[in-house]
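One structure, as structure tokens, below. Some questions next.
With one protein chain held back, the other chains of the complex are shown just where they sit.
Let's look at chain A:
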Amino acid sequence: MSTARSERGKSTTRKNGAVRLNWRVRLRRDRTLLLMTVPAVVLLLIFNYAPLFGLVTAFQYYDPLIGVRDSEWAGLAQFQQLFHDPLFWGALKNTLWLSLVQLVLFFPVPIALALLLNTVLSERLRNFIQSVVYLPHFFSWVLTITIFQQMFGGAGVLNHFLRQNDIAPWDITTNPHTFALLVTSQAIWKEAGWGIIVFLAALAAVNTDLYEAAAVDGAGRWRRMWHITLPGLRGVIVLMLVLRLGNALTVGFEQFLIQRQAVGHEAADVLDTFSFYYGIATGNYSFGAAAGLFKSVISLLLIWGANKLAHAFGEDGLYRR
């Protein structure tokens, strides 16, 4: 090992003067390191790269009994069928609508919560509140939805209270018309607390001298927030916004899968559940794969576009320019 590490063997000198060893020598030297990456690479090749090639099924009439190689080619027929399917357009509409609702109602909550928490002076109290609000992030969707069901469902705490006081019960968990509100409140309950972490980190990085200087200049607490705190958060806010926009077509798969039965497919079908129910559950794999491919392509475009937007704002976005 040590002889291989030494700079024996052929080597080339690069422009900057550093000695670069011949690739054979480096391969021999680093073979253990390479071996260590093998399990991860193999798993990714099987479960992430092979499915990429599996996307050809979207252009076939795939039959699991015949296999990918011999299934009949469909050309774009699956996509044609997809674009003439009112259920697909319904799912797309739901996806975009739910994304918009979450952007408007969910997105500001962690920022506000972080700002509020930052004004709590007692470190102990701050830590306690953080521990409590981070907790639901670790709950599964099944658990979260069950909790909501027990609180707000037909037999839940809220409706029990309403009935006791002779007020008409209000079952939000099975009402398709208020479904967007329901899923957004679930998302806020589960993830908003966790979402404050990045904002708190950004707040901790704001130079406190600025506040003092501003206060000396006569700025009140609201003006300090507007002129110092919020500009300090700008980068993170833009980054989070970019992520949200890039993921506009992903609104939370499991959440809808679980509640589809309760509110009906018209309200609860989003693109992901569409390709599950009309692809796997019905055995129409090619059709579902076409729907999935459509979503992936649009999502990639969205991520790319959102990054362009971030760069236009002079921020880094997801990747640097």
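As a convention for this text, a residue touches a chain if its C-beta (ideal position, glycine included) is under 8 Å from a C-beta of that chain, and two chains touch if they have at least 3 such contacts; residues count from 1.
The rule is short, and it goes like this: contacts and distances are computed from a predicted model.
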| item | value |
| --- | --- |
| Undepicted complex member, UniProt protein name, chosen from "Monovalent cation/H+ antiporter subunit D family protein", "Fumarate reductase flavoprotein subunit", "Proteasome subunit beta" or "ABC transporter permease" | "ABC transporter permease" |
| Option from A:L105, A:L162 or A:I197 whose C-beta touches the chain left out | A:I197 |
| Residues in chain A touching the chain absent from view | 1-2, 5, 23, 26-27, 29-30, 32-37, 39-41, 43-44, 46-55, 57, 62, 64, 68, 113, 116-117, 119-123, 129, 131-143, 145-147, 149-151, 155-157, 160, 164, 189, 193-195, 197-198, 201, 204-209, 211-212, 215-216, 220-221, 239-240, 243, 253-254, 257-258, 261, 272, 275-276, 279-280, 285, 288-289, 292-293, 295-296, 300, 303-304, 316, 318-321 |
